[in-house]
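For reference, the structure discussed in these notes is given below.
For this view, one protein chain was removed and the others were kept in their places.
Every chain is named by a letter (A, B and C) in the order it is written, and numbering of its residues begins at 1.
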Amino acid sequence: MSSDYESDWVQYISAEGQLTTDGRKAWEQLSDQLKIQFYRWMTFVRLFDRKMIVLQRQGRMGTYAPLEGQEAAQVGSALALTDQDWVFPTYREHGVALTIGFPLTHVLLYWAGRVEGCKPVSNLRYLPPAVPIATQIPHAVGAAWAAKLKKEQTVAVAYFGDGATSEGDFHEGCNFAGVFQLPVILFCQNNGYAISVPFSRQSAAKTVAERALAYRFPGIRVDGNDVLAVYMVTSQAVKRAREGQGPTLIEAVTYRKGPHTTADDPSRYRPREEVKHWSRQFDPLTRYQLLLKNFQLLTDSEEEAWELECKRRIEQAIKEMESLTSPPPTHLFAHVFSDLPPALHKQRLQVKQKEGKEHD
Amino acid sequence: MSSDYESDWVQYISAEGQLTTDGRKAWEQLSDQLKIQFYRWMTFVRLFDRKMIVLQRQGRMGTYAPLEGQEAAQVGSALALTDQDWVFPTYREHGVALTIGFPLTHVLLYWAGRVEGCKPVSNLRYLPPAVPIATQIPHAVGAAWAAKLKKEQTVAVAYFGDGATSEGDFHEGCNFAGVFQLPVILFCQNNGYAISVPFSRQSAAKTVAERALAYRFPGIRVDGNDVLAVYMVTSQAVKRAREGQGPTLIEAVTYRKGPHTTADDPSRYRPREEVKHWSRQFDPLTRYQLLLKNFQLLTDSEEEAWELECKRRIEQAIKEMESLTSPPPTHLFAHVFSDLPPALHKQRLQVKQKEGKEHD
Amino acid sequence: MTKWTMVQAIRDALHLALQSDPNVLILGEDVGRNGGVFRVTDGLWQAFGDERVIDTPLSEAGIIGASLGLSLNGFKPIVEIQFMSFIYPGFEQIVSHIARFRTRTQGVFSAPLVIRVPYGGGIHAPELHSDSTESLFVHIPGLKVVTPATPTDAKGLLLSAIRDPDPVLFLEPLKLYRSIKEEVTDGWYEIPIGKAKVVRRGEDVTLLAWGAMVPVAMETAKYWENKGVTCEVIDLRSLYPLDEAAILASAKRTGRVVIVHEAPRTAGLGAEVAALIQEEAFLYLEAPILRVTGYDVPVPMYALEASFRPDVKRVSRAIQRVISY
Partner (left out) sequence: MTKWTMVQAIRDALHLALQSDPNVLILGEDVGRNGGVFRVTDGLWQAFGDERVIDTPLSEAGIIGASLGLSLNGFKPIVEIQFMSFIYPGFEQIVSHIARFRTRTQGVFSAPLVIRVPYGGGIHAPELHSDSTESLFVHIPGLKVVTPATPTDAKGLLLSAIRDPDPVLFLEPLKLYRSIKEEVTDGWYEIPIGKAKVVRRGEDVTLLAWGAMVPVAMETAKYWENKGVTCEVIDLRSLYPLDEAAILASAKRTGRVVIVHEAPRTAGLGAEVAALIQEEAFLYLEAPILRVTGYDVPVPMYALEASFRPDVKRVSRAIQRVISY
């Protein structure tokens, strides 16, 4: 089985932008509109990501976690969900966030250190990013459980990385999902590294997908740089979940092209050749653009126009975000409890008074 | 594979006390002395266990965790170890403790609420019982790691129950064991229950052994009421570990005949028939006595004599233990730190003064 | 009205909650068929079924984390952690998520779990079953922490906790589970979180205690009454938020305060209470505020547990010291 797992992955678009046999079948099922969505969101997300790095360098954003390289995994999976599905992201899921409809201004606010960026929006069940690794997995399991108890058709998705699979919360979450047969999707982007630690140091298992065996639900390995395959695999998992067939673990094999965060220097721990190799051979966007162009679904000028449009939207959102005045210091107390206990009232008052007066 | 794991276990002695084909081979390898040890320790442990329940009822012991039914799993595995091996037990491993040479008086002290019972003895690496479930698993992994780094031939064994496999520490420990290929044995006594919760509610996996797949080391299921099979399987795992072949997960399938602890009432959660079935059909001691007698290695009068001897030793140890004066209240401070900080000195003095004087 | 132990009173509260709100769930190890290791949930699984009273895997992080997830879609999970000594595997979920969820979601969600936790010593429990680490949780902003000392308070506080829109850690003193019986009012009633209770009026010394230390404080107060010293005994009940008004009013009146808790002294909740009183009632104090607590040693196994726990003798000494200061 081990070898199965290592070699067996679902791939529909080859690195050269060609459809595989199975890929062709999948491709034929999908609308042109969706095909173009894949491209549009991946492009949007990439341009957003690159802009964020610039903003961070300019001091307009705090430390930021780039996702370049992971666009297919994020966009492909997000497009397989509806706005009734619960999504529990990490700090790197901006691609999921944007694709699923979470406002760009919120994402910007978050990385500018503003808690308003965490706030879920109505008509969407996109939760704040989980920063402590793997902790969101039990949450997704619980949300799925709620859906099952209420006989709702919604699924819950936990996004996490390869490193997260070493934490106890991964195990405990998966175990609950298996025992209670919950409509949850455990979506792992195996980007090869947890900061500097390669997956080979993270786990003796050669794949994340095989970990599902221990919980008796399917584990599926998919080419995470192939947006079509990711979309199809996720859609199937969603279907299984909605039909009451329980959880699926998806391992999307991908690569983080850039640093872990803007504070990280990946040249310390991975060879330049490796990065080049992945970036050239496996770039999710290049591959997909090739395919679309082969099918005459995208022209150079459309491409140019869309990129301009993305940049325009991004610039506008940045402007909007930067114009939103930060809440006052008393906002610290705004949502600690539903009703502020007396001692907190007092503390809040201190803040208010302090801000008013001069030093001393 | 699932079906493999469910049906495939190592069994050398049938429930009727007959050797299986493989069992015969194993049997022929072993000395008569060892064969008699199996019997003697299982008997000793059972008589100890029954006595403890009596002592608890008499108020001479605190809440106690009986092990009746698990003698083969404990004695068989313990006899496969040497006194250089590190053993990390739970609260139910009295059988392991006694077999490996941990003093009976210590075990008695422990259940009488006295911390002296925790104290490791020299020439043995038997650690205090881990009470918080699964927490000892990383410890065993670390001790095995030390052996590997020091190029010692020792192995480390973590004992735990089926319930423990649901905790994060089980996962994290196993993961380290796999990544660093450590000489550790993860010995699970699957006695069917975690207090009242049956294994089917603990895990979607039908076996504990299959969980090893996720860590890429062998998981072996053995008839835990078959002392010969447990001994052989453990010996093989020990050999693998000593030869640098890494960890093994052993699932000894057994049954706790009595309550979880003396405070528990198992009739609340399991049918009388189930208990009868396991106790009659699968009792590890009965089965083994039958076998020994078939092979003329045990006579009724030897049996009687040994039981008397066990009782004598147990009575003597109880007397000894009860004659050991409890350390004074200041013992609370004896081993908190290597050197007592001033504030603790002060607290210790308070205790000393208080004990001297009358109220007020 | 019936005479009930605290266990019965808590069970009654849980029963009422399950009955009155279909979204209330009970989750924990052995809470279902077995009725809980202390029988607190006895009969509830039989009455409400496996989807309302849920035996979970042995997995505190899983239980607490999944309960947060359940709460997002309208459920009200009441979690039982078997002993306070075993809450630590779920600590990260509490500290990093449960306590911060309202803030992080800016009020859209709130993780309104009730986490019920038997705690403390005094019952000759096995090793590592007697922790009383309430101050760890009191230090975590966003959590409420309460503990009753009587069956009546247990029921009323638990019903408040269940109605509370925020997460509440509900600590149940093991020592008092069955040691007191009293008439408990039928039906739903709530005792507000954040309110201490004056359990004995007095003029000379204020004794502040909670959980299993309340009876110890009471006994000591009785002892001193014969000697002409009256103690005001206050059961804090709500450990976060503290009832500052009640604490300060009494401290100002008596000018002498002794705080009793079973947790180790250093950085225990007694420190907070003492710091608060000296800050707010400085000029009223006639003597230093004293703390009678567990020592700064690992909670011992039961043979030495009596020496570790505050008792009448130790509280009495402290009273002697503050009145003769």
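Everything below uses one rule, namely that a residue touches a chain if its C-beta (ideal position, glycine included) is under 8 Å from a C-beta of that chain, and two chains touch if they have at least 3 such contacts.
Everything quoted here is computed from the prediction, not taken from an experiment.
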| item | value |
| --- | --- |
| From A:Tyr12, A:Tyr110 or A:Tyr288, residue that would touch the chain that is not displayed | A:Tyr110 |
| Candidates B:Val75, B:Ala144 or B:Ala164 - the one touching the absent chain | B:Ala144 |
| Which of C:Val7, C:Leu44, C:Leu136 or C:Val260 contacts the chain that the document leaves out | C:Leu136 |
| Residues of chain A in contact with the chain not shown | 62-63, 65, 91, 110, 112-115, 118, 129, 131-133, 163-164, 166-169, 194-197, 201-203, 261, 263-264, 268-269, 326-327, 329, 331-333, 336, 343-344, 347, 351, 354-355, 359-360 |
| Footprint left on chain B by the chain that the document does not show | 86, 115-116, 118-120, 125, 127-128, 130-132, 135, 137-147, 149-150, 152, 156, 168-169, 172-173, 175-176, 179, 334-338, 341-344 |
| Residues from chain C at the interface with the omitted partner, ascending | 61, 85, 88-89, 91-92, 95-96, 99-100, 103-104, 128, 133, 135-136, 138-139, 141-142, 240, 242, 263-264, 266-272, 274-276, 278-280, 282, 285, 287-291, 295-298, 325 |
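Quick note on the criterion: only the chains that are shown with their structure count from here on.
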| item | value |
| --- | --- |
| Distance from the mean Cα position of chain C to that of chain B, given in whole angstrom | 35 |
| Distance from chain C to chain A - Cα centre to Cα centre, in angstrom | 40 |
| Between chain A and chain B, centroid-to-centroid distance (C-alpha), Å | 45 |
| Per-residue multi-chain contacts in chain A, two or more chains | 168-169, 172, 175, 179 |
| Multi-partner residues of chain C (at least 2 other chains) | 56-57, 59, 61-62, 89 |
